[in-house]
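Contents: one structure, followed by commentary.
Every protein chain but one is kept in place in this view of the complex.
== chain A ==
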Amino acid sequence: MSEAVNQHTEVSYLEYKGRFKGLFAWIFSTDHKRIGLLYLYSMLVLFSVAALLGLAMKIELIAPGKTIMDAQTYNSFFTLHGITMIFLIVVPGLPAVFGNFFLPIMIGAKDVAFPKLNLLSWWIYIIGAFIALSAQFIGDGPPDTGWTFYAPYSFRTGTNMLPAVTGAFVLGFSSIATGINFIVTIHRMRAPGMTWMKMPLFPWALYGTSWIQVLATPIVGVTLLMIVLERTMQIGFFDPALGGDPILYQHLFWIYSHPAVYIMILPAMGVISEIIPTFARKTIFGYKAIVVSTLAIAFVGYFVWGHHMFTSGMSGTALYTFSILTFFVAIPSAIKIFNWVATLHKASIDIQTPFLWALCFLFVFMVGGLSGMVLGALSTNVHLHDTAFVVAHFHFIVFGGTGYAFFGAIHYWYPKMFGKMYDKSWANIGLAIFFTGFNILYLPMFYLGMTGMPRRYYDYVDEFHGPNIVSSLGALLMISGLIIIITNLVRSAKHGEPAVADPWKGKTLEWTVASPPSLENFEEIPTVTKHPYGYE
């Protein structure tokens, strides 16, 4: 064991004994680190279930016609898969797990501004999850509208929509609570000397994300509430038969849900901005440009929602405006890619698992972003809307972007969180299999979409058979990779080698405290004098 391991006398947050014992010491803990892990474990369970649903859908699509499930089951599978992945995993994901755990440490604070609110937000999350998932088991059958709950189908369908929509509504409060907490934490609790321009980039990304959470979530909240009122009290907000307008639903939904895609991706970009300089052993190139891009994305992201509705019926002017703004919003993302790549230029790179995840991120994120441009152009969009191409686009960017960053983050911070090191060769093997499977799974879907295969159908014509076989086999390979990765992480929590305080030679504050950190993170609040990535 190296000298850094036990130089601190404090017991770690994992061993700390508070008022409660056993499980209660976790589910009633206001410690930001324990709350982060609570989210991590909850999401691990939900993610596994949702991933298996995805696999089942791919198996259904391995051949035309009914393979293992009928149309209605397929519809409810993609709905549940979507609701779980979007509302329960990628939207809260990185902020709730790694934001909670590392935001306070990275800005030199002992906890977030409102620890009790933080715990409450986890409870709301769990309650929301139960309500949403209860839709599967009670009432008249699982919902079948897709995660977008489009009107008028969402109040015409006989299935059990109410709990699904209510659950999503409740989850919004959890998101808002976390957002408020982080904003106030960043404003009020930075360590002495940590000016805004000395703040690491992950906290910056969380700051941008939190504002979106706070300013966009209420809109979807009230929209879902309108669906609830529509179903329960026959108020015709969106039902043409009662005077309402279904297109208005789409507008309100996307006013939230487009910014929500930036809730998903901004923290992912933040993670990558931490991993790259650490392993490149270099200051990040263009720190200020990344900060400004983060804020620009958060801002411009509000004005592009119409690109989901190009075929729904809008005036010509609206179409052009939304299209051009969609192109603008890609610029800051591209700036970030340039900065990351420039950081790698002439660096003496230490190739480790988290770095490999970051590299793979760059690749899939670029494919996802460029396919977004194809969709953002009006003429191509009309051809590709509602096809497998869109599914490939957002899987490359949501699963590829946010998902890869999530796995990158866990491999990066794992030694800090658990005080153990995972088996690096298994981690790399898992990544290689996962990455190969991922591309075999989703690349053919671009092709399928371009040749006309619609999304959200359990069946297709024979012409699409070939690429679908490839895609489904890719899914199997990818899931095998995932199993290796997760097993390795779970196993190492027990059997891994003890980790030192700074295994990667990182420079940000979390690497100055013990692995795992003590309850209060710092024995003494540090004073910051240097830039966060001071390698030179």
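Following the convention adopted for this analysis, a residue touches a chain if its C-beta (ideal position, glycine included) is under 8 Å from a C-beta of that chain, and two chains touch if they have at least 3 such contacts; residues count from 1.
Here is the rule we go by: contacts and distances are computed from a predicted model.
One chain of the complex is hidden; its UniProt record names it "Cytochrome C oxidase subunit III", one of "ABC transporter ATP-binding protein", "Cytochrome C oxidase subunit III", "Branched-chain amino acid transport system permease protein" or "Succinate dehydrogenase/fumarate reductase iron-sulfur subunit". From the options A:Asp423, A:Asp459 or A:Glu520, the residue with contact to the unseen chain in the full assembly is A:Glu520. Across the entire complex, the residue among A:Pro152, A:Gly167 or A:Gly221 in touch with the chain not shown is A:Gly221. Summarising the interface, chain A meets the missing chain with residues 17-19, 30, 110-111, 113-115, 117, 176, 179-181, 183-184, 187-189, 214-215, 217-219, 221-223, 225-226, 229, 233-237, 242-245, 248, 252, 519-520.
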